[in-house]
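A protein chain is absent from this complex, but the other protein chains hold their places.
Labels run A, B and C following the written order; every chain starts at residue 1.
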Amino acid sequence: MIESMANWFLSLTWFPQMELASVKLLSVLLVGAGLFAFIAVNAIVLVYVERKVSAFMQVRLGPMRVGPYGTLQTVADALKLLLKEDIIPTLADSILFRVGPFIILISAIVAFAAIPFSPTVTAADMSIGLYYIVSISSIVVVGIVMSGWASNNKWSLYGAMRSAAQIVSYEIPVGLTLLAVVAMAGSLNMNEIIIAQGGSSNLFHWIPLPLPNWYMFNNPFLFIAFFMYIIGATAEINRTPFDLPESESELVAGFMTEYSGIRWALFFLSEYANFTLVAFLTAVVFMGGWQSPFETIFAAKTSLLVLLALALAWTGYVKTKANRLSIYPLAIIGLSTIAAWLFPGFAIWITEPGLFWIAMKVLSLIFLLMWFRWTFPRLRVDQLMYVSWKVLMPIALFNLIGVATWMWLTGEIQF
Amino acid sequence: MGYIESYLALSAILFVLGLYTVSTRRNAVAILMGVELILNAANINFIAFSKFVTHSLDGHVVTIFVVMLAAAEAAVALAIVLNMYNNTGHINVDEANSLKQ
Amino acid sequence: MITVALLILLLPLLSFAIQIFFRKFIESKNGEWISIGIQLTTLGLAFYLFAVMIGHYDPHFRIEENVTWFNLGNFSLEMGILIDNISVIMLLVVALISSLVHIYSTEYMKGDIRFSRYYGFLGIFTFSMNGIVLANNFFMIYVFWELVGLSSYLLIGHWWEKNSAADASKKAFITNRVGDIGMFMGLMIIMTVLGTLNYQGVYTGIASGEWEGGIGTLFGGANPHTLLTWAGILLFMGAVGKSAQFPLHIWLPDAMEGPTPVSALIHAATMVAAGVYLTVRIFPILTPDAMATVAFIGGVTAFYAATIAITQNDIKKVLAYSTVSQLGYMIMALGTGAYVAGFFHLITHAMFKAGLFLASGSVIHAMHHALHDIKDHDTDAQDMRNMGGLKSKMPYTYLIFIVASLSISGIPFFSGFLSKDAILAGSWAYASTAHEGWLASMHMAWILPFFGFGAAVITAFYMFRLIFMTFFGESKRPDIFEKMHESPKAMTVPLMILAALSLFFFYTIPSINPFSTHGWFSHVIENPGTVVNFGSTFNLEHFEHANHEAHMPAMILSLIVATLGIGFATLVYLLKKVSAESLASKLGVLYKGSFNKWYMDEFYINGIIRPFLKGCDAVALFDMEYYDHYLINGAGRNTKKVSSGVGVADDLIVDGAVNFSGYIFQWLGWSLKFIQTGRIQNYLIFALIGVVAVFLLNAF
Partner (left out) sequence: MADLIFWLFWGLTVASASIVAFSKNLIYAVFSLLGTFIGVAAMYIFLNADFVAVTQIVIYVGGILVLLIFGIMLTNRITQTVISESSFQKMFGLTVVFAVLIMVLIPVLGHTWTNGEPMAFQETIHQIGTLLFTDYILLFEVASILLLGALIGAATLARKER
């Protein structure tokens, strides 16, 4: 992408003639800025979504005052955070206190470089993309410990240590699970992993199933692996039910206790960035990434009609159950559908269908993880470690062997 | 960027800094950090020579083995350090002299 | 086949390992059934081998597998498995009796403090016994021979808290060593002369005349058979020790200190039979002189032990002497050339004697429990004088006793009749065919049939004496008698199986004539004759002919003597027509001699051990007083004087130089010690300085 972007810049008539390397660097900076913007906007949207979803789960309205249906609430919150006084505790180690959040945020953003939003929109299409993401996300631990230590507060330190232990422990089952997929795909390149999931699923290579050939449907072991990955990933991003490091009731928000204002906002940003990253990774690795479950653009258009029908049904449901009208989803999706049918070039998911599909998958996964938050109670520390070492890890190892056996049985590898 | 000397010089500096750390620090964990520096210096050399001199990937493989060894070494060494701390209450290597005489 | 044999050999070892090493895990969870299961598997495999063997129905059926064990210079020792008719039958007997004893012991040893150990030792015993049976060479048999001795030692001393048990185990072990030394010397002679120890190799070596010439003529001059005779007798000494033959029999009665099932398994049926088995294996290489020795030792043992058994009051002692006597029979049979009869008696005797021992164990068990119930800890549970009238209380045990006793007494329709009759016929034939040498000159050979028949009378007598004292008449201790009851199923069922196996038809099939000697057994076991080339003195066909002729008179005579013995016992102990006490006082010296085992133990202690210890003392005294004092210490004293002179010069000149250099280095060390700080990091820096120095030296 960087290469093509640089070439595109150079092909522009008004663009100053520069060295290719410099243009590339410019492109890199632009892409980085784009990723950062994406993450920032994403966080603001997700906070809103999270509030709304939790309200939905608890049968209440959620934010309603600021903007239509409260849509501007999080923007207001973000402004408030930016304008707050920047407090650094006197006894804190000020250098580490400042550096910590940035390490976390940078590692969260940098990991997005290898995420394939669509076949062409991939910041860096590396041959070791998956490994890269796994490795970059392990840097977070250092940042967390750094901030926790620097706060000079026992709650922060406890939270940081817990978090580090948790992330390090869950990296192992998650890594093993991903390894099973890598064995199946024969590549660490994200796009190749996605392409390997093309076509439709067929059990034992002769019973066709009415499912896309996503890895979660590919064979029973990867089906188990999918759920294990979801569990492990939830733990790695410290979300409920694995949110011990920042549990408010025990540790007063853990390593974030002493942070406020803009630095706290950075934590928040990186948390949602990691959240989205995990959803992206799951979508890529287990759910076919940017691949459409339907094969053609026509199918995509048809699916939009289906979505329209769903939106209609949703509107009706809200009308009858909650006795209020919620036409925004209907309006957005309806307008997009009409636009897509009339002007295929208008809607980006028609020109870049991958973006649409991966977004759909990622949003579903995000909804699923938010659902978890309001469904499961928090684990104890010993249960947390128990699940990682004594439940997930043996199953993951078994799965790895199982996948290898499966590949041997179906003839994908020979000895 | 294109000169092997820059990598070798970096490697030499890292090596010497590691050596200094190992030979002057009292804290056992700090000494371990010095050892890691030395190993990293060696790894840079491997990779640099494999790019500039041997033109093969054997250096990469060796580096991977060294990294793996470093991990094993760090785990075992830290276990020993923790044991030492449990038994003596400090991890200063120059005070670990109960075998003296 | 070889695999099956190896399984049979090694499975009991597994049982041993499990019982010993996993004792804690299995002891409280009926862990003995692991051993029993393994033993039953072994039994099944042995049956399989037996079926294969019977399927061949060939006297020359033979499978052998050899591997080199190790090489020493240019000679190598081999290990191997030999499966032929003899070993298959032995294996079956060992496996059967061992299984039955395993099952029997679940009840008999219930609650024992070393229950698991006991089963483990049974396992290692069975392993080593199977090893003896399956060995295809004399060296391997020797190895397992010692292992058997060891397990016997362990089992006799099972209750080592009792001094008597500990002593008995030591006695058994040491007495066996005496025999084993002879056996080892025999092995050495054979190894030296023939260079091989494999059975077949030895037989063919001797048959092809390899013995004649070279070292073979060492003692005999022109006659090579002198050394061969010695080799045979020395090898047979192993059997004398293990099978409790005359001079070395003293350990077996004492071995009754072990648990009764052990006595049944080891000291009646299998281990003591190992000696007979060894004699069977060396039978072809025995020269006539060696055979005569064997025969006489056997005959003497048979008669001598029987006479002792008459007067014993301990139920197990009676059976022990009876065992010695019967073993003497077997040895005598082999010595007289009645090879088939000897081996046959080994099998039948194993069955009925194991039955007798287990049945006596049943009685002892019941006595024990009864004594325990009335809290009497002083009365001897094995003493027949405390029993009597048990017929009504223990009907099964009684019945089994009767069957086995009829069998041992040689009454028709029982297995003992067949084998004993054959032995007696063999000794008769031997005596009648001895026409040369010292055997014929004084009709010495006729002593053997005399011993045989005499022992037969006595056997019948003492066996029924035992039965009448134990099961008939009035109870001598009514308080115990009240509490007696029959033993549990786990004990009686093995007994019934053994009693059933004492019936004749198991051995005479396909013929069901109780007087027949032409069953499957006499078909598959064939007298191999001898491989020694000594001319006409012993002729197999000649002997077989005489044997056939002697068969009928011997049978009639043996029937008569058996009846005589039983009748006399009935008169004395059942009908009380003749008073046993008055008989004893009339016979006086004979009674006392028999009662005190002909003073054999006393003879060993006073005649051999004490003089030997005295001799040792004398030698030690000489060693201390003269050798040490004058020769060693005298040399020392003189050396000391010379040395003190040299020492003065040494102190002044040599030490002075040495000390001076010492001081120099001390000073050097003192001045350098400040470098040695004990800090590794300092040393690291020093090493770096060294590196830089070397670099500098190279650069300039």
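Going forward, a residue touches a chain if its C-beta (ideal position, glycine included) is under 8 Å from a C-beta of that chain, and two chains touch if they have at least 3 such contacts.
None of these values were measured; they are calculated from a predicted model.
Partners of the chain left out, restricted to shown chains and counted across the full complex, are A, B, C.
Among the residues A:5, A:66 or A:126, only A:126 touches the chain that is left out of the figure. One chain is missing from the display, and on chain B it is touched by residues 1-2, 4-10, 12-21, 23-30, 32-34, 36-37, 40, 43-44, 47-55, 57-58, 60-61, 63-65, 67-76, 78-83, 85-86, 90-91, 94.
Chain C meets the missing chain through residues 679, 681-682, 685, 688-689, 691-692, 695. Annotation for chain A: contacts to the undisplayed chain at residues 19, 21-22, 25, 91-93, 95-96, 99, 103, 126-128, 131-132, 134-136, 138-139, 141-142, 145-146, 149-150, 152, 157, 161, 164, 168, 171, 188.
As a working rule, only the chains that are shown with their structure count from here on.
A separation of 81 Å divides the Cα centre of chain A from that of chain C. Centre to centre, using the average C-alpha position, chain B and chain C are separated by 68 Å. The set of chain B residues that touch two or more partner chains is empty. In chain C, there is no position where the chain touches two or more neighbouring chains simultaneously.
Within the complex, the chain B residues that touch chain C are 19, 22-25, 93-94, 97, 100.
On the chain C side of its complex with chain B, the touching residues are 678-681, 684-685, 688.
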